[in-house]
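Note that one protein chain of the assembly has been removed; the remaining protein chains are unaltered in position.
Letters A, B and C name the chains as they come in the text, with residue numbers starting at 1 for each one.
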Amino acid sequence: MRYKNLRSSLVLTFFLFFLILPLSQILAQDDTLPPPPPTEVKAGDTPNDNGHSITITWKLSGDDGAGKKNVVAYEILRSESPTGEFVVRGMVPAGNNTYQDRGAKEKEDKNYFPPHKDFYYKVRAKTLNSYSESGVAGPAVAYGQWFHIGKLPVFVGTLAFTIMVLAFISLARKGKEFYVRPLAGIDAVDDAIGRATEMGRPILYILGLGSAADIATIASFTILNRIAKKTAEHKTKIIVPCNDPIVMSVAQETVKAGYLDAGRPDMYKEENIFYLTSMQFAYVAAVNGIMLREKTATNFYLGKFYAESLILAETGSVAGSIQISGTDELAQIPFFVAATDFTLIGEELYAASAYLGREPLLLGALKAQDLAKAIVMLSLALGALAASFHFGFFLKLFTVQM
Amino acid sequence: MRRQLPILIVFVSGVFMIIQYFIPHESFEFIYEYAMDWIIIIGIFAMLLGLWSLTRVSVSKVQTKAPGWGFSVMTLIGLATMLFLGIYKGNKSIAEGTLFMDIFWNIYTPIQATMFALLAFYIASAAYRAFRARTVMSTILLVTALVIMLRLIPLGPLSGINQTLASWILTVPNMAAKRAIWIGIGLGATATCLKIIFGIERAYMGKD
Amino acid sequence: MVTDLTTAIWNTVAVFLTFCIFSFLYKDNPFYKIAEHIVVGVSAGYFAALLLWDGLVPKLWEPVVKQGKWYYLIPGFLGLLMWTRFSKRYSWISRFSIAFYMGIATGVAVPLYVQNYVLRQLISTMLPVHFQNLTGIFNLLIILGVLCSLIYFFFSKEHKGAMGLAARVGIWNLMVGFGAGFGLTVMGRVSLLINRVQFLENYFPSLIRFIR
Partner (left out) sequence: MTFYERLMQLDRRWIYLAIAIAVIIPVLLPFKVPVYITPEVRSVYNFVENTQPGEIIFLAIDYDPNAMAELHPMAKSIMRQAFSKNIKLIISALSQNGPGMAEQLISQISKEYNKKNGVDYVYLGYKPYFGIVILAMGQNYRIPFPTDYYGTPLDSLPMMDGVRNYDDVKGIIDIGGGNITEYWINYANGRYKAKVALGVTGVMTADYYPFLQSGQVFGILGGLKGASEYERLTKREGEATEGMSIQTVAHLVVIAFILIGNIGFFMSKKKK
């Protein structure tokens, strides 16, 4: 089939070269003459997909970007048999030589693309008033893959990092101790809880606006647990208003566990970890009220925050509370840095629970993060060298092809 | 049973979802979509817990006549009204033009827009308080913020220089800062997930 | 625009609530408390109704009842288990639902964070460095900025000596980013206030016209 295709396109090229070309020069500006057709059309399963797509490639028409330069677009046509009726499946602008013919995976969908079925393709080069068609390519069959080759760098990265984390944790388990440098925001936590105790005022802990599926919120749970333990030891009240019912449920378990760790399960009060509303600014309005009326001595803002970050931080500063913040939401870090006393920036938020608990296993995971960072930095330096000296292959190692 | 089995569930579902990402086949695509629906559906059911919590806190304020209990009555009325209006006519209850949506547009929306607008005031007071040239770090913060804000101020020929400087800040050091933070977040978040999946961090599950 | 009595009343409510919130700038007061408490109840009720009709119905009711996807009963059952939290004695059963929730959420996140936050940022920072024009030099500065800022995030090494210097440059670079982020946002926040003032500006004349 392919061979025949090639031959027909050769014939066509020959024909074009000796007949159409001189003619077209005579009728130089006449767009009614068809352009040379696209050649070497190939159709095959789209790699790394769910099995509802075929990729078509071709060689550009002679008038695309060269010759008369009057090709505007390519149309891609499909048929179920080489001689059957071809229907237009899509169009791409001139200069492009690939097209992915994809469809829905649901059988009931109008645009359903059946896998494991033979299809034939043609590509049409279009000018203003005319077009020309390539030979027929195919049959091509769409089928799904069981591994996404383009995601290999992600796979390797994930696997390597997982091994590093587990390795350092097992080292820690064997009793190896890891040093961690002091972190200003963390050192402030003890002082802040102590201050609340002295003043006899409650501590406010805000988990942010994220759901329990946001990793920043999950990191915040781990910090909340350590802080709840400390507040239980100090017999200080901790208030946790939530904006998501699941977050509330998990926060209740987390705080309760903290009180148990401190040996004070009797002091745990579920009603202090409550739900307000899920709507952003209604929630913020209520938290503002809590800060001013409960006169909280210390406010923690740790998790996912959006525009409300600054409203909370400014209201807290009006109330005279000590404020410790941390988020992975890039746009909000500046406001926390400006308006709160201590800010855990990005990765520091994720490291905080290890710092607070000083549990060796978690410190081991921190060490793994540092090792990964060192590898990233080394790769970056090598990558920059590779880019400067045009070693494309090195960059490809890190490129994810979706 | 109370703790070990949930930890095992986290491990199995977590590892499965990681592997799923690398398999483009449609059977796994289906599982992914199905799993995301699990999260949504569990979240929807939990809403009743949320409503119960809000009601209980408000009612107990009213019962104990805590300071400002009258305001809690307003919360309860607002909640009950919206729940009733939002349910009594089936799924037509939340269509445009109903009292339900009128309340949304004329009570919720103006309050949320005004809360949002408060930021114009707070950004000014935060800038006043925070941007003092106390240390090298705060001076850097202050100077960059000034350069960026001065874009909008006519400074004659200096505006041209400031414009160049501002767009350099945005495209060079600002870009570098973002990238570094993102990489750090990527590693930190991944490590946090792994700690959850492998059951090293399990406080969120509660004890007993 | 005020055109009839209903909109006149609604608009007046909206304007009143707008002033209630603005009054918070002076200090906490009963008017703010009114707006605050109403909006908490109203928004929670609104959200719950929305979850019911736009969440529960299309995600659970329709798949099971209309499309016969019985397997959607499993997450429905896990959802029901969350309600064991109403009882102190059986609340531990809700852990099964939470376990699935957390397992799925963290599992989905791992490769995405590795890909979008680590690899993608890494590859877009692998820029060619040269000295033919400013771009090549700026690329070098970006790379150095990223390296120093990453050193700042090292937890297991003390920031001393060369490492300390790099970490300090790193945190300075981060501060430049934060200053820029802060400065850029002022304009958007002022726009929000302008919109609010314009809302009030439109309300009063149109109310007067209506009363006349």
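The criterion applied here is as follows: a contact is a pair of C-beta atoms (placed from the backbone, for glycine too) under 8 Å apart; a residue touches a chain by one contact, two chains touch by 3 or more.
It should be emphasised that the depicted structure is a prediction, and the values quoted were computed from it without experimental measurement.
Considering the intact complex, the chain excluded from display touches A, B, C. Within the complete assembly, B:L142 is the residue of B:L142, B:I181 or B:L194 that touches the hidden chain. The chain that is not drawn here is touched, among residues C:A8, C:V169 or C:V190, by C:V190. The set of subunit B residues touching the chain not shown comprises 120-121, 123-125, 127-129, 131-134, 142, 145-146, 149-156, 159-160, 163, 167, 170-171. Mapped onto subunit C, the footprint of the missing chain covers residues 25-26, 186-187, 190-191, 193-194, 197-198, 201. One chain is missing from the display, and on subunit A it is touched by residues 31, 65, 70, 72-73, 91-95, 127-128, 314, 318.
Definition applied: only the chains that are shown with their structure count from here on.
Look at the CA centroids: the one farthest from the centroid of subunit C belongs to A. Computed from the mean C-alpha positions, the centre of subunit B lies at a distance of 3 Å from the centre of subunit C. A separation of 16 Å divides the Cα centre of subunit A from that of subunit C. Across the assembly, subunit C contributes 21, 24, 33, 35-37, 39-40, 42-44, 46-47, 82, 85, 95, 98, 101-102, 104-106, 109-111, 113-114, 118, 122, 125, 143, 146, 150, 153, 174-175, 177-179, 181-182, 185 as residues in contact with two or more other chains. Counting partner chains per residue, subunit A shows two or more touched chains at residues 151, 154-155, 158, 161, 213, 215, 218, 246, 249-250, 253, 275-279, 281-282, 285, 293, 330, 333, 335, 337-338, 345-348, 351, 366, 369, 373, 376. Across the interface of their complex, subunit A is touched by residues 21, 24, 28, 32-33, 35-37, 39-40, 42-44, 46-47, 82, 85, 94-95, 98, 101-102, 104-106, 109-111, 113-115, 118-120, 122-123, 125-130, 139-140, 143, 146-147, 150-151, 153-159, 174-175, 177-179, 181-182, 185 of subunit C. Interface residues of subunit A, counted against subunit B in their complex, comprise 48-52, 105, 144-148, 151, 154-155, 158, 161-162, 165-166, 169, 211, 213, 215-216, 218-219, 221-222, 225, 242, 244-246, 248-250, 252-254, 256-258, 260-261, 271, 274-282, 284-285, 293, 307, 310-311, 313-314, 317, 328, 330, 333, 335, 337-339, 345-351, 353, 361-362, 365-366, 368-369, 372-373, 376. Of all residues in subunit B, only 2-3, 5-7, 9-18, 20-22, 32, 34-52, 54, 58, 68, 71-72, 74-83, 85-87, 91, 93-94, 100, 102-121, 123, 127, 136-137, 140-149, 152, 168-187, 189-190, 192-194, 196-197, 204-206, 208 touch subunit C in the complex they form.
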